[in-house]
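Just one protein chain is left out here, and the rest sit where they should.
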Amino acid sequence: MDREAILKKFEPNLSNILYIMHDLQDNNPQRYLAKEDIEVCAEYLNVPYSYVHSVASFYTMFSLKPRGKNIIRLCESPPCHLMGARSLLDYLKTSLKVDVGGTTKDGVFTLETTSCLGACGVAPAMMLNDEMFGNLTAEKVDSILDQRRKEI
Amino acid sequence: MNLVRNHVLISIDAGTIMAGARAVEKALVDEIGKQGLAGEIAVLETGSIGATGQGVVIVVYPEGLYYANVAPEDAHEIVEEHLLKGRPVKRLMMTEMPKQQVIRKGKTGLLKEQPRIVLKNSGVINPENIDEYIAAGGYEAIERAFTELKPAGVIKEVKDSGLVGRGGAAFTTGMKWDFASRAPGQPKYIICNADEGEPGTFKDRLILEGDPHKLIEGMMLAAYAFGGSKGFIYIRGEYALSIERLEKAIQQARDYGILGDNILESGFSFDLAVMKGAGAYVCGEETALIESLEGKRGHPRNKPPYPVTEGLWGKPTVVNNVETLANVPEIIRHGAAWYRGYGTEKCPGTKVYTIIGNVATPGLIEAEMGTTLRDIIYEYAGGIKAGKQFKGALVGGAAGAFLGPEMLDAQMDFVNLREYAAVLGSGAILVMDEHTDIVDMLQSVLHFFKHESCGHCVPCRLGTKELVEIIDQIADGKGKAGDIEKMVKISEVMRDTSFCPLGQSLNLPISSALKYFKDEVYGRVPAAV
Partner (left out) sequence: MIRATINNVEIEVPEGTTILWAAKKAGFTIPTLCNHPDLPPGGQCGICVVEIEGLPGLKRACMTPIGEGFKIKTHTPRIQATRRQLVELILSDHDTSCLTCVKNNNCELQQLAATVGINTVDYKNESRKKHPIDHSSVAIVRDPNKCILCGRCLTVCSQVQTVNALAVNHRGSETLISTAFDAGLGNSVCINCGQCVVHCPVGALYERSATEEVWEALHDPDKFVVVQEAPAVRVMLGEEFGMPVGTLVSGKMHAALRRMGFDAVLDTNFAADLTIMEEGTELISRLTSGKNLPLITSCSPGWIKFMETFFHDMIPHMSTAKSPQQMFGALAKTYYAKEKGIDPAKIVSVSIMPCTAKKFECLRPEMNASGYRDVDYVLTSREIGRMMREAGIDMNEMPDEHADPILGEYTGAATIFGATGGVMEAAVRSAYALVTGKELEDVEITPVRGLKGIKEAEIDIEGTKVKVAVAHSCGHARALLEKVQDQMRKDGKSEYQFIEVMACPGGCVGGGGQSWGSNMAKRARRGESLYAEDRSLPMRRSHENPEVQAAYEKFLEKPNSEKAHKLLHTHYFKRSAVDGKILPG
């Protein structure tokens, strides 16, 4: 979908800015808000370019840098921490050969950490794009990521 | 006409979906079809039944039998053995049943059970079907409000019920509505704060997923009472299923004429919109949430003015938490006196908790106000996992308090917890067993705060940063004498001078950790010379 079509889905009210940015980001193949995305959003809502950037940079669900095809968001809040999130993070860093915020060489995964996802009953938990996964172990993470690799 | 002889309820919530509930549902329907039972057995979707971490859960009625960790390949066995031949599949039966009742200790010390209030319909009705909500008594309250109570009567009923906000500040809900009703300015707004982000908390998500119409009715009652005409549900961006179900529910309500202009010929017009957040814990603070709703960075505003006089777009605005609003329809339906039959005299009603961590059956429960932490852990959550010892609990999430064993018998309500009262709101109870390292947990709490500080004010922005540096050193075995005193000092400055509750509340986990686990924490730094 082109950017114009996304914008047209919403009334040009400032209160729609988060929705618009969610959609622009989802539409961007590199899963981030590029300068062009910020620009069209600013123009559509009739607010300064720097304002849109400022708002986007506040919320963790938006990225202003290109990312991989799939975003891993591992929760590191206390409940997941208690249930072993840190060793899982170490495992992910080693197996994907990236640091937090990094993208794998093949561009398939970007590793991020996040605050509580509200899936504490199945801690440790993570999101892979829009999907939630819980009761994670190293093996389970491997199979989830393998599955995703196969899908592309 | 076929008579349905069995109902199979399948719990569809974010947790069970990730465990594969949709595939199981499909397998069951296919298998029932294959066995020629399609007319006799109905498969129904419902919200969370309260248990978490047990994979896909289904309940077969009329037996009321729970199966857990069900996989698609189990469908054949369940249908053939149980539904066709009437022989329950033992290996899949749930060992610990989730408590679907509010447990109360009577004078005799014996436990008795009462129906739930907030979670009454969760895991019972199909949340995607408005008819089921109506069949369960839904939208009766708004009708009573229109015909009998009128706005002033609703405010009085809610005031009399003693309901206080479940978001943390424990402000009397009826008073808030009263203030808003008197505030000059039009239009007036009701906002439901569903930006649940306190670590360990997911009660609002399960209420939204399990019974979205209850929230809609609660918001209608609030708006009707104080003169609101438009409502917003600000919901965190990660709660995809909640958003989907709410939007569906709102549409159904519109189709039934329950939302819109001149609702049920009452002269009252009201509509709702769902707004999606984008990842900022601080937006759980009501003024930050309003800023975010207006399309800004989620920076808290200075108070006063409070939102009831100057809120969304400068208009009078009531911000209520999901759980608070979900209490309202039952209060209006049954009356304040009935509601006061729950909980304690000073703190009526129930509280919804998410109990997690090192417990046997983590999940969502509803307990009376005043229930002890011990009962919550041992009666509802099956005690400590794997027979370990209780060490402590982090109650109220990251902005909460570390409580030690001496607090096990403290009554959990806003009055009794005194300095810890604020922690009750989130309802998160993270239970830690004997192997837990308190410094390690405190480190995780402080990292959370550093990550979620909005950065506006000096004490919070730089205080969290400095605290993280110190705790990282201590956790790493490189702590120095005086480090802990320094942490206390920073957290006190943050408590006294932070712009909003986020920075102010960080003192609580630090001071409580030092109160209940002093020796352990001080043991990690060299003694002062």
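Order of writing sets the chain letters: A and B. Residues in each chain are counted from 1.
Here is the rule we go by: a residue touches a chain if its C-beta (ideal position, glycine included) is under 8 Å from a C-beta of that chain, and two chains touch if they have at least 3 such contacts.
Keep in mind that this is a model prediction, so the values were computed, not measured.
Only one residue in the set A:Tyr19, A:Tyr51, A:Tyr91 or A:Phe133 touches the chain that does not appear here, and it is A:Tyr51.
Among B:Leu221, B:Ile490 or B:Val525, only B:Ile490 touches the chain left out of the display. Remark: the omitted chain is touched by one listed residue; of B:Ala71, B:Leu264 or B:Leu462 this is B:Leu462. On the side of chain A, touch with the chain left out of the figure occurs at residues 35, 38-39, 42, 48-54, 57-58, 64. Residue-level contact of chain B with the missing chain is found at 280, 297, 302, 450-459, 461-466, 469, 486, 489-490, 493, 495-499, 504.
By definition in this document, only the chains that are shown with their structure count from here on.
Centroids of chain A and chain B (each the mean of its C-alpha atoms) stand 24 Å apart.
The residues of chain B lying in touch with chain A in their complex are 14-15, 17-19, 52-53, 196-202, 205, 236-240, 275-281, 292-298, 354, 356-358, 362-364, 394, 397-398, 428, 430, 432, 436, 440-441, 444-445, 447-448, 451-452, 454.
On chain A, the positions that touch chain B within their shared complex are 13-19, 21-22, 45, 54-55, 58-62, 76-79, 81-83, 114-123, 127, 130-135.
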